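And now, subunit A:
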Amino acid sequence: MSYLNAADMTGGYGKADILHGCTLSVEKGQIAVIVGPNGAGKSTAMKAVFGMLPLRSGSVTLDGQDITALSPQDRVKMGMGFVPQVNNVFPTMSVEENLEMGAFIRHDDYRATMAQVFDLFPILKDKRRQNAGELSGGQRQQVAVGRALMTQPKLLMLDEPTAGVSPIVMDELFDRIIEVARTGISILMVEQNARQALEIADKGYVLAQGENRYTDTGQALLADPEVRRTFLGG
Partner candidate 1 sequence: DEIKMGVLLGFTGPLESLAPAMAQGAEMAIKEVSDSGKLLDGDTVTPVRGDSTCVDAAAATAAAETLVTSDGVKGIMGAMCSGATTAVLQNVAMPNGIVMISPSATSPALSDMEDDGLFFRTAPSDARQGEVMADEIMEKGLSSVAVTYTNNDYGKGLADSFQKAFEAQGGTVTISTAHEDGKGDYSAEVGSLASAGGDALAVVGYVDQGGSGVLRGALDTGAFETFIFPDGMVSQTLEDNFGSEIEGSFGQLPDSEGQGMETYLSMAESAGYDGSSAYSGAAYDGAALMLLAMQAAGSSDPKVYKDKITEIANGPGEKIYPGELAKALELIAAGTAIDYEGATAVNMIGNGEAAGTFREIEIKDGKIETVKYR
Partner candidate 2 sequence: MDVINALVALTNYVIIPATAYGAQLALGALGVTLVYSILRFSNFAHGDTMALGTGIVILITWGFQSLGITLGPLPTALLALPFGIVITAALLLGTDRTVYRFYRKVRAAPVVLVMVSVGVMFVMNALTRFLIGVDQINFDDGVRFVISARQWRDMTGLSEPLTLRSTQVITVITAVAVMVLLFWFLNRTRTGKSMRAFSDNEDLALLSGIDPNRVVTVTWIITGALATIAGTLYGLDKSFKAFTYFQLLLPIFAAAIVGGIGSPVGAILGGFVISFSEVGLTYAWKKVATYLVPAWEPDGLVQLLSTDYKFAVSFTILILVLIFRPTGLLKGKIV
């Protein structure tokens, strides 16, 4: 049994379903990447895994435990961390406070983690007193990922973490994600920088119209000419 197992998720926002029996799973300490066209339902699937979307059918288990009915806060307490695609910072709080909020459920000393985040994203250290709402798009994205890392989650879910960040930061970020995974944390992420992402992925999902279209290792997907052509931009 995988660490995270979201099976057969079906559901949507209103009348029409967006997800049609979508299945995702991640092993402990591994990286799973979801790619797919815009509007495929990738973000929706992430929300569903996190309990932010009512499911009409399907189930989510974490570490063997059924969490389908848990609220998002309870999932956070169980060790899930999430960086949404949009609105992922607290705009009128300073960068430092944003990170503190990431550590909200922790009752131990989180200063070491914060130092690590600042190491990873040095610019944030300079801007620690500035409100997150006044940061540039890419800086904001860094705050968002940093906030999630502060939770020290067991499963980290990232919805397009590299959108809008510069190549150098993107490299760093992927690097860091590998490192994080190595410490035993499972990672589930959506990426449009698909080639780089699949490169580091243990498992890749191609989602289209709310369904799993292809599932394989990252390398295998990259090697599949059909996948490359239709989904990865040649």
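FYI, a residue touches a chain if its C-beta (ideal position, glycine included) is under 8 Å from a C-beta of that chain, and two chains touch if they have at least 3 such contacts; residues count from 1.
A quick word on the picks: all candidates are chains of the complex that A comes from, given by their letters.
Remember, it's a predicted structure, so these values are computed and weren't measured experimentally.
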| item | value |
| --- | --- |
| Candidate number, among 1 or 2, whose chain touches subunit A in this complex | 2 |
| Touching residues on subunit A, where the partner in the complex is candidate 2 | 50, 52, 72-73, 76-77, 81-82, 84, 87-93, 97, 100-102, 104-105, 147, 151 |
